[in-house]
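Missing here: one protein chain of the complex. Every other protein chain is in place.
Chain IDs A, B and C follow the sequence of writing; residue 1 opens each chain.
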Amino acid sequence: MTSTSAPAPLTGVIPPLLTPLTADGQLDRPSLERLVTRLLEAGVDGIFALGSSGEIAFFDDAQRAEVLEAVTGTVAGQVPVIAGVIDTQTRRVIQHLRAAERFDLGGYVATAPFYAVTGPEEIDAHFRAVAAAADAPVWAYDIPVCVHAKLSPQHLVALGADGVITGVKDSSGDDVSFRRLAGMNRASGSPLTLLTGHEVVVDGAYLAGAAGSVPGLGNVDPGGYVRMHRAARAGDWEQVRTEQERLAALFEIVFQPVGKTGPAAGVGAFKTALRELGVLSTNVMATPMSPIDDAEVVARIRTILEQTGLLEGARA
Amino acid sequence: MTSTSAPAPLTGVIPPLLTPLTADGQLDRPSLERLVTRLLEAGVDGIFALGSSGEIAFFDDAQRAEVLEAVTGTVAGQVPVIAGVIDTQTRRVIQHLRAAERFDLGGYVATAPFYAVTGPEEIDAHFRAVAAAADAPVWAYDIPVCVHAKLSPQHLVALGADGVITGVKDSSGDDVSFRRLAGMNRASGSPLTLLTGHEVVVDGAYLAGAAGSVPGLGNVDPGGYVRMHRAARAGDWEQVRTEQERLAALFEIVFQPVGKTGPAAGVGAFKTALRELGVLSTNVMATPMSPIDDAEVVARIRTILEQTGLLEGARA
Amino acid sequence: MTSTSAPAPLTGVIPPLLTPLTADGQLDRPSLERLVTRLLEAGVDGIFALGSSGEIAFFDDAQRAEVLEAVTGTVAGQVPVIAGVIDTQTRRVIQHLRAAERFDLGGYVATAPFYAVTGPEEIDAHFRAVAAAADAPVWAYDIPVCVHAKLSPQHLVALGADGVITGVKDSSGDDVSFRRLAGMNRASGSPLTLLTGHEVVVDGAYLAGAAGSVPGLGNVDPGGYVRMHRAARAGDWEQVRTEQERLAALFEIVFQPVGKTGPAAGVGAFKTALRELGVLSTNVMATPMSPIDDAEVVARIRTILEQTGLLEGARA
Partner (left out) sequence: MTSTSAPAPLTGVIPPLLTPLTADGQLDRPSLERLVTRLLEAGVDGIFALGSSGEIAFFDDAQRAEVLEAVTGTVAGQVPVIAGVIDTQTRRVIQHLRAAERFDLGGYVATAPFYAVTGPEEIDAHFRAVAAAADAPVWAYDIPVCVHAKLSPQHLVALGADGVITGVKDSSGDDVSFRRLAGMNRASGSPLTLLTGHEVVVDGAYLAGAAGSVPGLGNVDPGGYVRMHRAARAGDWEQVRTEQERLAALFEIVFQPVGKTGPAAGVGAFKTALRELGVLSTNVMATPMSPIDDAEVVARIRTILEQTGLLEGARA
C-alpha cells in the first residue's frame, strides 16, 4: 500500500458489529440491515465487522465472507467498514486478507499471534508480514483476554512510526498502559490513531487521548456513544460523564446472565437487548454458545433498558 | 467504633508515604521529616503510612512501629494519617491493629488475605473480623498484583453498606471494575469513599467517581496531584488533563531501571528522584532490594524530572 | 460413527510429527519421508500429524491438506495416523474435519475452544458437536498453555463414558490432575485411553496409568520412547527410569535457544537437532518464527546430542 492511497484516519464511534443469526444459526440479513441502518442513523463514524463481538472466532471461512458481503453491501460506502482478519498465526491471517480483498473495506484489524506461544520477535514479524500483504491500513487489536499477550506501548508506537499499523484498538483492560501508549504516541508525532474498546471507561480514554471508541455496547445504544464523542470533541466533560454513566448503567446487562461467561454472556446480552428493542429477530449465538433463554434474565435486561431510557425510546 | 466518633470521610490527595532509609537500612528520620513537610506544604489531605509504597511488606514489627511513631509525630495532627495493617491473614492483621492503637491514626488499610488461597466466604469473614477489632475506620485495599485476588464491586459495596469498611483504595488496575464499583456505590447511597492508586489515570478515576487519590508518585510531585484534585472539584477538566499528562510523563521514571521489577523499580525510582530533588538523603531500599545505582538510569530520571518541571523547581 | 467401526484403542508411542520445511518455507517432502521412515523403523505405534509440534497453528488450509496428504501417503497404513483439527471454535474445527475426511486417518485431535472465552457448557457442547461431525474417533487435547482453559478430569471421563471422545492427550503440565483423571477413568470402566505429551515425565505418567505418550522429542529419539514404553509394559521400571533420564537430558536442547520462547524454541530445537542428525534438510520454521541460527546454540545442541548418544548413533 502507498501512503497516498491511505484514507484519512478513522476516528469517532466505530461499533464492532454484532452478527445477527436466524433461529437455525444462519446469517439473518434482515436483522443485519436493521442493525446497520440504526447505527448509521445514529451517526456512527465507521463499522468494524468480524470483531470479537461479531463472533468472528466462531465462523468458518464461508460465513466470514458472507458477513463481509452483507455488511459492505448494506453500508454501501456511507461510512468506512473495517474487518477483522483474526486468526492464530501469520499465514492464516493473510489467508483472510486475501479472502476479504474483494469487499469494499477501509482497513483490517489483526491481533498478535495466539494459540502457539510467541515472543516479541515473532509478534513484530507477524504484524510486518500482515501489513505487507494488506491492501488497506492495518489496525493492531490489543486484547489479552483472548490472545494472552499484551502489546507493549513501545512496540505499538514503533510499528506506527514505521507505517506498519495505522492505529490500535485497545481492549487490554490496562488503562495505565493505554495512558503510556497515548503519551508515547504523541511524543512520536502521533503516527497512531487510538481507539478504546472498553464501553464503560470511554470518558477516561478520551481524556487520555483516544480518538474514538469501538464499543460492543454501541450496537445497543449507538446514539449514546455518538453524543459522548461529540461532547468530548467539544470539551463538554460534564456531558461526557453524564452520558458515560448512563452507558455504564446500561452495560450492566452483560452481568445478568447466570452460568455464562465470555461472549455467551456479553454478546448474548447485547443480542437479547436488541431483540427486545425490536432490532434483531433472535438472540441466537454461534455454536457452541447457547442463547440467553432464562426469562428472569431477559426481564432484568428489559428493566435495565427501561432504566437507561432505551426501551421507552423503542416503544415511542 | 460508633458512628458518632467516625471522622468525616477522608478525601483528596493522600500519598502513600515512602519510608526513607539511611545507608545502613535504618529509618532516616530527617529525610522522613523533610518528605512529610514537603507533602503538607503542598496541601495534601492525608498521609497513608505503611502502604505498599512504604515498603510495609519488608519491615519487621519493630520497624513498623518505628515508622508509625515517626510519621504521626511529624504530621502532628495537621492531616489524618492512615496506616497499613497488611499481613497474610486475619489474626496477623489484628496483631498489627493492636500494635498501632497507641498512635494517632485516622484509619487502617487492609487487604484481602493472601499467601494461603481464600474464597469469597473467607474474604468476607476477614474484613468483618478486622473491622470489629479496629478502633478507627478500615479501608479495603484492592491490589491483585500483590494479593492475587480481586475484590468484587458487589462485595465492597455490601461491606460499605454494613459499615464494615469506610472506603476503598483501588490499585486493581481494572478501570472497568472501578467504574462498576462507583456506579454500585452511588446506587447504594454512597457508603464508600473511593480512592484510586493509579498515578497516571487519576483523571479518568475522577470522572468515574473517585473522591481522591493515593498516588505513590505523589511523594515526588504532591503539588501536581493537589492541583489536579482541585481542578477536578472545580470541574476544570482541561486543567485536570493537562496536569495528569505532565504527571504521566513524570511517571516514566519508574520504567527506567534495568533488570528491576516491582517496588525495586517503582519505589526505587521515587526514592532516587527524591534524592536528586534533595528531599531524601539516600535511595536505599529495604532488604532484599538493592538501590538504583546505575548512573545512566539516574541520569534518565533526572532528565525526566527536568522535562516535567520538577528539578528546576528544586533548584529555584 | 458406529462403535463397530472403531479401531482398537491406539496406545504406545505416537510422536506429534514435525513438519519439515524447505528454505523458502514450503513443505519439504523428502525430509518428511526420512523423518517418518525413521519413526516407523524405531517402532512407533502411530503418528500424530498437525499437532502443536507440527506447527498446525501456523499453516493455512492448503498447507494443512498438503501435510496430511504427504504424511498419510508416506505412512501408507503401516501405523494409524491421527490428525489435529485445531481451531478457535466449533464450526472452524468441523471445517477442518471436512477437509481431512479424504485422507486415511485413524482419528482426530481437538482442543477446547479458544480465543473467545468459553465456559464448561460451551466446552461440552463443542466436543459433542465435533464428535458428531467426525468420521473417526476424537481425542481431547488438554493444553492450557495454548488454549488457556484446563479440561477437568470429571468432564473428560463423562465425555468418554458417553462415547464422545476416545481418549485424552494430556499436555496440561498438571500431573496431579492427570493422576485424578487416571483414577476416575479406571473407576468408570476405562472409557478413555490416556496419553501424555510431557517428554520428561513419561515414566511418572506410566505409573499413573498412561497408555502411551505423544512426545515431541520422540521426533528426535523415537527409539528411546519405544524402549521406555516396552519396559513399562514389562514392568521393568529401572529400565524405564534409565531411559527417561537420558531423554530428559536430551530434552535440554529446547532450553538452549536464547531470546526464543514457545515453538520457536522447542520445535526449533527439535528441527535443529534433526538437521544435525541428517534427517531434515533445514531447521526452518513457519512464519513468523525464525530458525535457530546462532552457531553457539547449535553447538550446544550438538553437544547434548553427543552426550545422550544420539549423534554418535547418527554417525555410525
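Worth a mention:
One rule holds in what follows: contacts are C-beta pairs under 8 Å (C-beta built on N, C-alpha and C of every residue); 3 or more make two chains touch, one makes a residue touch a chain.
Remember, it's a predicted structure, so these values are computed and weren't measured experimentally.
Just so you know, the chain we are not showing touches B, C across the whole complex.
Among the residues C:Asp104, C:Asp174 or C:Glu306, only C:Asp174 touches the chain that is left out of the figure. For the chain missing from the display, the contacting residue among C:Arg128, C:Arg241 or C:Arg300 is C:Arg241, taking the whole complex into account. Looking at B:Thr11, B:Ser31 or B:Thr90, the residue that reaches the missing chain in the full complex is B:Thr90.
Listed by residue number, the positions of chain B touching the unshown chain are 52, 55, 57-61, 63, 86-92, 94-95, 113-119, 121-126, 129, 145-148, 259-264, 286-290. For chain C, the residues touching the chain absent from view are 173-176, 179-180, 183, 198, 200-201, 203-205, 207-208, 235, 237-238, 240-241, 244-245, 248-249, 252.
Keep in mind that, in the parts below, only the chains that are shown with their structure count from here on.
Rounded to whole angstrom units, the spacing between the C-alpha centres of chain B and chain C is 50. For chain B, no residue reaches two or more other chains under the stated contact definition.
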